[in-house]
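Note that one protein chain of the assembly has been removed; the remaining protein chains are unaltered in position.
Moving on to subunit A:
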Amino acid sequence: MDFDSPWDENPHPDSTRDAEWTKMSSEFTNAGYREGITAGKESTLQEGFDSGFAQVGAPIGREIGLLRGVASGLVSYLSTSKGLSDQDIQLVEAREIAAGLSGIRFSDIAPRDLEAEQHAREHLEMEGKDADDDMDINEELAEKRKMEGLEDMLSRLAAETHSPDGGQKRPTTEDVQRLKVRLQTLTSAIGLPEAILWG
């Protein structure tokens, strides 16, 4: 025992003092933790933003945008410039592809953020230790997901009235690829130069 320490002067361990001690240590540790987590978060937020922007959001957005732009241009070309009727098979196909593409959301095709998922699991495992479970969900994004959930619900309700089984699934990256192939097939059939469109 080290009797130099002021804490050991009391020969009878005093439960009040122990409690005070614990309270003091956890109070300061927690205060430091709170300040630290805020500072740490601020220190990497921009780095995360830039990497998400350049590595995921921009390339995927461009890919979807390109397909939508081609499909949209194609519909106007076929209907306006070529003056095809609404029943024309090529125009119907172009409209279907455009509609399919417009139904795709970023959340349908965004790759998983494995690091975020892993960290969320760690939080679940030590549930109750930290009170910051929702830290990662930005308000604006949470709002958007809520709206998408609502849209899904409405479309399910609509689907139930139209078809008996109704169960609608969100599009996937495979669906995007299929729409791309259909679009390529259609533009080739029309005779548009592939090298210009698909580089």
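By our rule, a contact is a pair of C-beta atoms (placed from the backbone, for glycine too) under 8 Å apart; a residue touches a chain by one contact, two chains touch by 3 or more; residues count from 1.
Methods note: contacts and distances are computed from a predicted model.
Only one of "Small ribosomal subunit protein mS29", "TMEM9 protein", "mannose-1-phosphate guanylyltransferase" or "Essential protein Yae1 N-terminal domain-containing protein" fits the UniProt record of the hidden chain, and that name is "Essential protein Yae1 N-terminal domain-containing protein".
In the complete complex, the residue from A:His119, A:Lys146 or A:Arg170 that touches the missing chain is A:His119. Touch with the hidden chain on the side of subunit A covers residues 6, 9, 24-25, 27-54, 56-74, 76-77, 80-81, 106, 110, 113, 115-116, 119, 130, 132, 135-141, 144, 187, 190-193, 196-197.
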